[in-house]
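Pasting a structure here, questions to come.
Here the complex is missing one protein chain, while the rest keep their positions.
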Amino acid sequence: MSATSSSRDSNSLSDRFIALWERMNRPVYYVILIIWAIIAIAPLYFTLVFSFKPVASIYDKPLYFPTPFTLENFKTVIGAFDLFPRWLLNSAVVSLVVTVLRVLFCAMGGYAFARMEFPLKNLLFSAMLVSMMIPGQVTLIPNFLVIGPGILRNLKIGDISIPTGFGLIDNLAGVILPGIVAAFGVFMMTQFYKSLPKELEEAAMLDGLGRWGIFFRVVLPISQTQLLTLALLTFQGSWNEFMWPLVILRTPANFTLPIGLQWFRGEYYTLYSIVLAGSLFNTIPILILFFLFQRYFVQGIATTGMRDV
Amino acid sequence: MKKIYSAMSVLVLLSMILAACATPEAERIIETVIQTVEVPVVETVQVLSTVVSTQEVPVEVPAERVEIRLSGWASSPSETALLESLLYRFSVENPDINVRYEPITGDYGQSMLTMIASGTEPDVFYLDISVFPTYSQEGVLLPLDDLMASTGTSADDFIPALIDGFSFDGSVYGIPKDFNTLGLFYNKDMFDAAGLDYPTDDWTWDDLRAAAEALTDLTDPDRPIYGLGVPPDAGRFPIFVFQNGGSIMNADFSDTLLDSAEAVGAGEYYTSFRTDQIGASPADVGEGWQGTVFGKGQFAMVYEGGWLIPYLTDQFPDINYDVVVPPAGPGGEGNLIFTVSWSISANCLHPEEAWRVIEFLTNEASQTTVLESGFALPTRISLQDSEYLATNSASAAIFRGAFNGAVPFMWGVVASDVNNGMGQGIERVYLEGMSVADSFAQSAAEIRAAIEASR
Partner (left out) sequence: MTAQALQKQRKHRRRSEALVAYSFLAPYMFVFFTFTVFAIGYTVYLSFTRYNLLRPPEWWGLEGWKRVLQDDLFLTKALPNTFKYVLIVVPVQTVISLILAFAMDQKLRFRRFFRTMYYLPSVTSSVVISLIFIWLFSPQGVINQVFGLHINWLNDVSTAFPTIMMVNIFTTTGTLMLIFLAGLQDIPTTLYEAASIDGANKVQSLLYVTVPMLRPVIFFVVTTGVIGCFQVFDQIYVMTNGGPLNSTTTVAYVIYKWAFRDTTIKMGQAAVVAIILTMIIMVITFLQRRIIEGSGTSEK
């Protein structure tokens, strides 16, 4: 690239296109964003509208406004089992614990893969990738055995039976334990940390900080955006998790919210209005969280002055 | 950012403490729930509004209680309330037994199989008749004959088709808890408008066809009305085969008869409704289930089970309808029985106590309660003259369907392959224009391959 060429100078076709684009691009971006925003919000908007309509009007017009208006569906969901607040609490507990632990542990793992050298590194990374490729249906039973009754039953030495499983059936801890780290999270943090410029860490190393120090004082604050992204994804994944809590939790009082809400899917038919109302209960807490933590997504490494917001 | 970290760590600590304290409370909470549902469940769907009061009534329980784990799929909140009220009554009469109700709100089959595979299955659980052959062959169920004798319960107390369905190798392995059959639901207003007589239990295939023709009205392209719903559904079609004197499988489920003349003939009769445009599948009018289409008045007649009754009450309360037993074909009457049993796991540590739970849940008093709630039909022969059936003709018709020519919805170990074969067999006729004979021959070949593979 010659230092003299500038957009003012040359009049080639591509440069004219680029100039035209520069003037036009704002409206185009807005159009793209608005179209997708409509697509994105439509299902949830209609869910909202129809959850306020009575069960008999599930397919009736008007589509865009909830008339006739009723709160019956929500009352049905909340009141049906007296357990609704309990389910909410269970889900909150599980999701919070999993999120905090997973973000921390994945960041640690990601940092190790991105910045450190150690034997078997490539093998472990590949093994981690492979572990994401295994379909969940076949891992259900072995994981259940490990969390619950144990891999080998009735293993005894003399009179003492040796547990080969954690024995956490019907316990929220059993839901939490396999989720405290996820290959997806480690992978994501690895890629993020790889694309992070090294200067800050090198500066810290010269200052004499060890790896752990650098991690907590430099790397974590810098990667705020990524950590929050992972936290949000983890929270939402854990909040909406269904298959695993279903096999682990037994007593209705221990259910998490999705398991409890499934109670409204009938055996032969589904009263959609109630299901839609229930699904809103599942969605709104996460939305609230997202709103609350929105501004932290924007912060980034403003402190270092290396980029502007 | 530091503030967030500290807030988070406090939250995590709090949650972990809560989680640790959470679990032991579970039992007490269940007792509360059971105790609040002490309202006699006579009204049908309005139960929900009465399940609100939460009074904690202290109950004296003996120190050593046998724990029985009971599980089933989760049905609607009102049905669950009904079951829990029954369990509460049981706990009052049997304070030495503590029944833990563990409903499975998701994939029942998957959860049960996972539990059985890991040796953690419940003591008492629902068993659908369609998977009964698979379960009973593998020895995971406890034979109930001795237990039945100990409380004087006889197999003869129950409707024969049902109790026989849950018998294997001469022993009973499940007590049917309720059942459903198919009935011919018809829209009275549409019959009146067309000047036709209502269907009766004596109807034949010809009557059905004639009525469907008269009731079809395709003048409005946005709202076509068809005489009969004919979905490609393996839970509906077999009754036509029975009514034509045929069968889907042979007696010991070792071969299929789907390509027999009777089955093909039934298939031709069934699919002719759609070919001649006097019937349609729900997909044709843009629905997933013909029950909805019936409710909307676009199918004048449908073959559906008793579950349609509460659905119509909920979703289409204005419809004016009634039910009769399915019309007979050239081979006589035929019907399908859908039923679920209470069964005990072969590994149950307290079979006597488990049996007491089942015996209570299926005795006359409990079954009468269930019947009067409108949710399900009882399986005891003694209840066929009950007042409820006398005053509810729709349910009575469904109940009657269990007697003449009714066959349980059970096709042996390869049931899912058989159902797929039937469903896809009809779908191919509908969507690809195949002849019934060719399509069923293809399905039969697939089913035979599945039988071979399962040996």
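Just so it is clear, A and B label the chains in written order, and each chain counts residues from 1 on its own.
The rule is short, and it goes like this: contacts are C-beta pairs under 8 Å (C-beta built on N, C-alpha and C of every residue); 3 or more make two chains touch, one makes a residue touch a chain.
Predicted model only: the values in this text are computed from it and were never measured.
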Inset, instruction - Quick one: say which of A:24, A:41 or A:203 touches the chain that got left out. - result: A:41
Inset, instruction - Check each of A:55, A:89, A:108 or A:168 against the chain that is not shown and name the one that touches it. - result: A:108
Legend entry - Residues of chain A in contact with the chain not shown: 1-7, 14-15, 18, 21-22, 25-26, 29-30, 32-33, 36-37, 39-41, 43-44, 46-47, 50, 58-59, 61, 63, 101, 105-106, 108-109, 111-113, 116-119, 121, 124, 126-139, 141-143, 146, 151, 178, 180-181, 183-184, 186-188, 191-192, 194-197, 210-212, 215, 225-226, 229, 232-233, 236, 239-242, 258, 270, 272, 275-276, 279, 282-283, 286-287, 290-291, 294, 297, 300, 306-308
Legend entry - Residue numbers in chain B that touch the chain omitted from display: 107, 109-110, 113-114, 116-117, 130-131, 133-135, 138-140, 283-288, 413-417, 424, 427-428, 431, 450, 453-454
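In the analysis below, only the chains that are shown with their structure count from here on.
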Legend entry - Centre distance in Å when chain A and chain B are each reduced to the mean of their C-alpha atoms: 37
Inset, instruction - Going by the contact rule at the top, pick out the chain B residues touching chain A in the complex. - result: 1, 4, 8-9, 11-12, 15-16, 18-19, 22-23, 25-27, 29-30, 32-33, 36, 48, 51-52, 54, 69, 71, 73-77, 80, 100-107, 110-111, 114-115, 117-120, 289, 291-292, 305, 307, 311, 314-317
Inset, instruction - Using the touch definition up top, name the residues of chain A that touch chain B in the complex. - result: 55-56, 58, 76, 79-83, 86, 89-90, 92-94, 96-97, 100-101, 140-141, 144-145, 148-149, 153, 169-173, 176, 221, 224, 242-243, 246-247, 250-255, 259-260, 262-269, 271, 296
